[in-house]
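Removed: one protein chain of the complex. Kept in place: all other protein chains.
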Amino acid sequence: MSGSKRTDYRSVAMPRALWYHLYPGMWEVFFRSLGLSVVVSAKTDRATVERAALISEPEHCLPLKLHDAHLHGVVGAADVVFIPRVLSTLTEHIACPKLGSLPDCAVAQFGDETPILTIDIDENKRSVHRSMLELGSELGFRRNATRAAAAAALSAMKTERNGLKTCIDREDDYFLILAHPYILHDAYVSAPVFGKLDAMNVKWLFPDYGCESIESGPIKWDACGIMHDALLRLDAGRCVGVIHLSAFNCGCDSIVMEVFRGLLWEKNIPYMTLVIDEHEGRAGLDTRLEAFVDSIGWRNTLDNAV
Amino acid sequence: MEKQGYLGIDVGSISTNLVMISEDGGVLFQAYTRVDGDPIESIQKALSAMRDVLPEGFRVCGAGVTGSARYLIGGVIGADVVKNEISAHARAAIHLHPDVKTIFEIGGQDSKVTVVRDGVVVDFAMNLVCAAGTGSFLDSQAKRLNISIEELGEKALLSDTPTAIAGRCTVFAESDMIHKQQAGHRQEDIIMGLCHAMVRNFLNNVCTGKDIESPVVLQGGISANKGIRRAFESMLGSRPIVPRYNMVMGAYGAALIASDAGVRRTSYRGYEVCDLRIITSSFICSDCENRCEIVEVSDRREALARSGGRCRKWEGRVTKPGPPG
Partner (left out) sequence: MKKKLKRLAFEPWGNYAIALAASVQCLNVEPWTRTATTPEVLELGVAASPDSACLSFKACTGHFLEAAREGVEYGVMVNSVGTCRLRYYRMLQQQLLEERGFKLFIFGLGYDGIKPPLIRHFDPRPGPFLKCCVRARAKVLAVDAIEKYAWHTRARELHRGDTTRVLNECLGDLERADSLLDIRRVKESIPVRFKKIAVKKDAIPLKIGLLGEATVLRNRFLNHNIEEILGGLGAEVFNFFLLGEEMKNIFGIGMWGRHSRWTLKRLAAPYLKSLVGGHALDSVANAIRCARGGYDGVVHVCPTGCMPEISVRPILRKISTDMDLPVLECSFDEHTSHLGVITRLEAFVDILNARRTRGNQTWKNRVISV
């Protein structure tokens, strides 16, 4: 693969899963600004989930299974499939180990059908901006063009992130939702939860995954570190509860949930974990959310009931 | 009538099966017994039934045992060959259908897929802990619906729009099924939905990453179920072959393996097995820190076979001086 010239790629495809959600909107704009046409797999739906169950390793976590299914969907849709090797998205922190082998797994699974384009993203070594520049030059683009594309991509990501609901009115009480970005941004997975919360007229927010750096704590996984940091700085007066949305079989969450539980117990903030798997059980989800919100005596719910 | 043959026994979690084959591999006798408690007792019953069918002076040249209790039973009856069920099932399927490429074997508590190429097993997988892709899944749902498992198969065929039933494991599927019942779905659609759920779980949990190619042979206790056959057909796009001796393929394979083994002098105890007064006891092995429980089967005072423990030193027949019966 390394021997061939890459400048003749006219289109690039990528799965709408996992790392894609870590940089919302960024990669599309980057490649498009470079003049490539971009194919992103369709949003997760029932068919994706079914395909994931059929083709992916049963012991994988849900996001990784979905990644496999999305990847399967875009193979052959463009000249090349792009999968970065995400080693870290935050300085002094590391990504989940499963992300480190993604390009290699893609080559192992689909290498015969499509070339795989990859770039290391390791914030400990260089910023994602520099990674994009390197990718551009590897693809044979001129420095100026790459630089403009990278800038456009970063600002697009910023806009996208700002559009997400991360802040609420100053006076409101709220629930903090903990979830990896790829759970949060995958509507198929998270929408039932948010829909239910909104239906109960509950205010909620989630940690700022776009932050540049955080104080180094005991948790070294990037997104989990951000969650931990948010919990440490949590205002017990206003945050009435923490809901942790975790994917089935998520290895990182299995550890940090215990840590969070201990931490929030000390802070005396109620904490609930919701494990989502590929088998829908929406009724159970609703019940648990309702019960949790009720148990806290959420005033809005009471108001609505009257 | 043949004068000699080979015996095969499959001691599974749900059934105990027994097959006697002639030297050219034809089935002379077969018995499928649902186990309710003691597998040895059902073997004794099956053996006495066989005595009535086979001619006087019939000689057993070799005996093979397979199934989850293979070491213990192998010791009790004096088997010449003790084989794992994957190989035994594959042996029988390849014998009956030499062109088979994939074998689905779904039993009471486990399910397996075996990949065969050119008449040789090249890959296999077994279900892990979960019972969702096994026969017990249907059993428990049938119980819940208050119908027999045979009825369940018949009723499933009446369905034209199967209900989608979600759920990885029996418990979740059950709650979803109740939900669907409450929502007013027709019973036959729910039943067919259950069959689909079982097959889907089997394909998702067990067959992931395996090269599934036709012709597919479907065997094991579940293969008698018409609903399951239909579900496999619709999901695979081709009709799976259900072999002639679909319920006793493990025992059949064990008998074939015994006949392959070239046994010179069998150690099989013969009908003497029927007269054994079996006493099962157990003791704790204190040779290492695991302190495993070892099951011992004895006839009156004499120990016949032992099984259990994490190391394999207790497995099998209790060797004693003197020729076996």
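Residue numbering begins at 1 within each chain, and the chains themselves are lettered A and B in the order written.
One rule holds in what follows: a residue touches a chain if its C-beta (ideal position, glycine included) is under 8 Å from a C-beta of that chain, and two chains touch if they have at least 3 such contacts.
What you see is a predicted model, and the numbers here were worked out from it, not measured in a lab.
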item: Displayed chains contacted by the hidden chain, counting the whole assembly; value: A, B
item: Selected from B:T33, B:S87 or B:S140 as touching the chain missing from the view; value: B:S87
item: Of A:H60, A:H185 or A:H244, the residue in touch with the unshown chain; value: A:H60
item: Touch criterion as defined above, residue of B:D10, B:D80 or B:D110 at the omitted chain; value: B:D110
item: Footprint left on chain A by the chain that the document does not show; value: 57, 59-60, 64, 85, 87, 94-98, 100-101, 103-105, 107-109, 111, 218-221, 249-259, 262
item: Contact set of chain B toward the excluded chain (per top definition); value: 68, 83-87, 110, 120-124, 126, 128-129, 209, 288-291, 310-313
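Methods note: only the chains that are shown with their structure count from here on.
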item: Inter-chain centre distance, chain A versus chain B - centres from mean C-alpha coordinates, in Å; value: 45
item: Sites on chain B touched by chain A in the complex; value: 128, 166-168, 172, 175-176, 179, 200, 203-205, 208-209
item: Touching residues on chain A, where the partner in the complex is chain B; value: 53-58, 277, 279-281, 283-284
